[in-house]
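Every protein chain of the complex appears in place save one, which is left out.
Moving on, here comes subunit A:
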Amino acid sequence: MNHPEKAAVFLEDKENAKWHDETLWFVRDKRDVVSKSIPEWEELRETASQIKDNVLSNLDEYLVEFERNALANGIKVHWAKDAEEHNKIVLNILQQNDCKAIVKSKSILTEECHLNQYLEKNGVDVVDTDLGERIVQFLNQPPSHIVLPAIHLKKAQVSDIFHDKLNTEKGNHDPSYLTNAARLHLREKFLAAKVALTGVNFGVAETGEFVVCTNEGNADMGVHLADVHVACMGIEKIIPKREHLGVFLRLLARSATGQSVTNYNSHFRSPAKGKEIHIVLLDNGRTEQLGREKFKNSLKCIRCGACMNTCPIYRRSGGYSYGSVVPGPIGSILSPGIDLKKHSSLPFASTLCGSCSDVCPVKINIHEQLYEWRQEITKAQTSINAKSLAMKFANGIFSVPFAYKLGGSMMRGALKLLPHSITYSNLNTWGKERDLPEVPKESFKDWYKKNKL
């Protein structure tokens, strides 16, 4: 199913769709309030965007510098050109440590690599420790949002899942009660794990350190108790200097959840005595995207999720309707670069209102890139579908002035007479949830003739 088909399924439960829409707007609203409390907000965004321009234009040098410093700090550095190699590297580290169970904090990158499934197939038990991720993991679902993984679920559903998996009281929907049950359950896992895996928010070339941000503290609970910390990082997560962290940490949480900063911002520079830190640097299509002039800015993304919270389509279609690891506007410009055919409907899942670009903390021109992808996809599409047939017809009319004039008056008549059954038939997807406009009595041309000044 493509995006509009899955969105239609999502919208069948009208009440739930409304709730989803309102809940994400609430988060967007919090972001607005907190960002407006900083007078230099726009300047900060611009600075962040320019730092990322520098990063992308000099990425090879920064990666080498990062590696050199990380090695000097006693961190082991691995390079993976694709998901398969990434997963093998991780499995290899686990096997060397004779490890059959890991705890993992939120990492969209490992979702991208389908690491959990790979490890499980190879006999490793993976426990996602972010509360939202644990909830969706119990359901065998991927996250539906990159910051709020279980945003599509209501507390009653979570209560049922926890009753089933954690033996909580049936019908107790209290979020505090449920969170505490998860706390006790995951504490056991933290205390038992020998290897902990995390994502990376920022890797600093100058120092070879990397930063992981969470609100729950789950990343730290995992890594400081385990003997081995494996950090998985996309190559675009590099920033040049430590001072640049100041810019990004001011933007990240404010954009993501409307907090002034995440609760825990951990800077890992070298392993604690007797322990190991591994970093896996992953390409998986990123260098490809870097080579696409029109789309390379998508690599500036710091994964705050603000574009999802603000997007009228995301809010009203849910994360799963996108069928891509990163949903929403940013996902719709990243995913076609990975698999154009599979994700060809995503750049059309937008009103091009530009709100995503307006809230983006690193000023990615998301809506412009969505428009660009549409051009690429239309060019790549050889089969004629209903829409392109209409477009060809329109093209004929617009290129002949007489046909346009005649067509206009016919259309004004037709809009009045067009039977409901045609406008709102299943053939015409436009007619869903839309009304035809009120028809003016005369064309603009006729009006202009009469009223010439």
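Quick notes on this structure:
Convention: a residue touches a chain if its C-beta (ideal position, glycine included) is under 8 Å from a C-beta of that chain, and two chains touch if they have at least 3 such contacts; residues count from 1.
Please note the rule applied: contacts and distances are computed from a predicted model.
Missing from the rendering is one chain, named in UniProt as "LUD domain-containing protein" (options: "Dipeptide/oligopeptide/nickel ABC transporter ATP-binding protein", "Methyltransferase domain-containing protein", "DNA-directed DNA polymerase" or "LUD domain-containing protein"). Here the missing chain is touched by one residue of A:Ser35, A:Thr257 or A:Ser332, and it is A:Thr257. Checked against the hidden chain, the listed residues A:Ala101, A:Val126 or A:Leu225 yield one contact partner: A:Leu225. Here the missing chain is touched by one residue of A:Lys18, A:Lys155 or A:Lys342, and it is A:Lys155.
When the full complex is taken into account, the listed residue touching the unshown chain is A:Leu249, out of A:Val230, A:Leu249 or A:Ile279. Interface residues of subunit A facing the missing partner chain: 23, 26-27, 38-40, 43, 46-47, 50-51, 53-54, 56-60, 63-64, 73, 79-81, 85, 129-132, 135, 148-151, 153-155, 158, 175-176, 178-180, 182-183, 186-187, 190-191, 207, 209, 215-218, 220-221, 224-225, 235, 240-247, 249-250, 257, 259-272, 281, 283, 287-288, 290-291.
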